[in-house]
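Down below is the structure, laid out as structure tokens.
Here the complex is missing a single protein chain, while all its other protein chains stay put.
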Amino acid sequence: MNKSKEVFFQGFIKENPIFRLVLGMCSSLAVSSTMIASLGMGMSVIFVLVLSNVVISSLRKIIPDMVRIPAFITVIAGFVTIVQLLLKAYLLEINDMLGVYLPLIVVNCIILGRAEAFAAKNSIGYAALDGLGMGIGYTIALLSIAFIRELFGFGSLFGFQIIPEEYTILIFTLPTGGFLVLGFLMAIWNKLATLQGKPKAQLNCHTCPVAGLCGENLIRLQKAGEVDIKSENKKADAKFEKLDKVDIEIDKYAKPNTEKETNQ
Amino acid sequence: MNTNLLYILFVAILVENYVFVQFLGICPFLGVSKNLKTAMGMSIAVIFVMVLATAVTWPINHLILEAYNLEYLQTLVFILIIAALVQLVETFMKRYMVPLYNALGIYLPLITTNCIVLGVVLLNVQSEYNFIESMVNSIGGGLGFLLAMFMFSGIRSRIDQSDIPEFLSGLPITLIAAGIAALAFQGFVGIAENLFA
Partner (left out) sequence: MKNKNSNLMQILKPTIILGLICFITALLLALVNNITAEPIKAQELAQENEAKQFVMPEGIDFVEKEFIADKHFYYNEAYDQNGNLVGYVFKNGTHGYGGSVIVNVGVDPDGKITGVKALDLAETPGIGTQIEDPAFTDQFIGKTIGLHAVSGTNPSDNEIQAISGATSSSNAFVESVQKSLGQFDLISGGNDE
């Protein structure tokens, strides 16, 4: 019971996909200019995340490791297309609002990341809970960005005018507004995390859920030292040092070649 | 060269910059723009795959998917093509172009899940570009990505050396800097219109 509770709630604040894990940044910046679009995006992501987590978890013993990633992507793309067709058929306005960012859920790191890091290793029940929790966390983050952007940029919330239009601040609706609001919210999240003695949110190979995709070198490293995005701890840092070493080795390896070329 | 193509190129690089205006490819932008070497490696790999993906998906979309009313398979087919292409390029490079593989190999697999590649392919379809226009748009989009990465590898090394408030350091200050850069790119809006009108 306790574990399911933890699995479900960790995505809300502690492991919030946007503010803590730094996943799915593209869509969170793009659709967060209004609350309605954010809610539509959040719901679509929850739908895809839960279903793909369930399917991948139930197929985890059948799918061979070799074709793991293409198989995951196929499943995810299938569910994304279903959402797309359903929205087009019954909520065309939301579909138009999300535009190209709706099909791009396929490559949203949250979904593939959760498939890799959680669904492929856990039972169906936990996978569903994790998908739901992470999806809700993502929606919470989107809505909190959109709350600020829509309130100050358009003077409205969910389309209801609250601040007269003469007093709105245009910059919140522009791309710049997205970057700034996300930046400051993340700073607040970081501050809260450091107060509790946790590290700041960061984007490195050892926090990237799809790091396993990164070339054979990384895959070998991953197998040696089990990548786990939950533990941003010593083990991960040590691994990151290893990555640096790989980089240096590659440098060494590449250099003789270039020298040879210049000699000729 | 006709002005329409120049217009598309200009718009793709500056006005609709995929990173600053369309928010595509933010993950690699934040992740690997820390130093110039990795930033360039990543961008060149992205341009390479993007152009290749466009060259392959455009005919498939027009000759197969649209011809047989299978548009609903677009997302699925495109992402699988991109994944297969990346795998193919990686294998080919590893065997025949070792120096290039050593430089770009690490970034290639990551590009499969990079939304900028799928984004460009989908936007080409959505904008109803013909083959040449699609190619120009992809090249422009890639160059725009390279520009953003290049700019930020410089900006971030400056940020590293400057004294910024502790709670803003790390990702927040990078995002805020990106916001200011986005504002600068807003300035190109309108120039394209008057330049090619």
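Chains: A and B, in written order; residue numbering restarts at 1 for each.
Everything that follows uses one rule, which is that a contact is a pair of C-beta atoms (placed from the backbone, for glycine too) under 8 Å apart; a residue touches a chain by one contact, two chains touch by 3 or more.
Values in this document were obtained by computation on a predicted structure and should not be read as measured data.
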Touch partners, limited to displayed chains, of the chain removed from view: A, B
Identified contact with the non-displayed chain, of A:I13, A:M43 or A:A71: A:A71
Residue of B:M40, B:L80, B:M97 or B:I159 touching the missing chain in the full complex: B:L80
Residues of chain A in contact with the chain not shown: 33, 59, 62-64, 66-67, 70-71, 74-75, 77-78, 81-82, 85-86, 88-90, 92, 153, 170, 173-174
Residue numbers in chain B that touch the chain omitted from display: 7, 11, 15-16, 21, 72-73, 76, 80, 186, 189-190, 192-194, 196-197
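Everything that follows uses one rule, which is that only the chains that are shown with their structure count from here on.
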Intercentroid distance (Cα basis), chain B paired with chain A, Å: 18
Sites on chain A touched by chain B in the complex: 22-23, 25-27, 29-30, 69-70, 73-74, 77-78, 80-81, 84-85, 99-100, 103-104, 106-109, 112, 171, 174-180, 182-184, 186-188, 190-191, 194, 200-204, 208, 210, 213-215, 217-218, 250, 253-254, 257-258
Chain A partner contacts - residues on chain B that touch it in the complex: 20-27, 30-31, 72-76, 79-80, 83-84, 90, 98-99, 102-103, 105-110, 112-115, 118-119, 122-123, 126, 167-176, 178-180, 182-183, 186
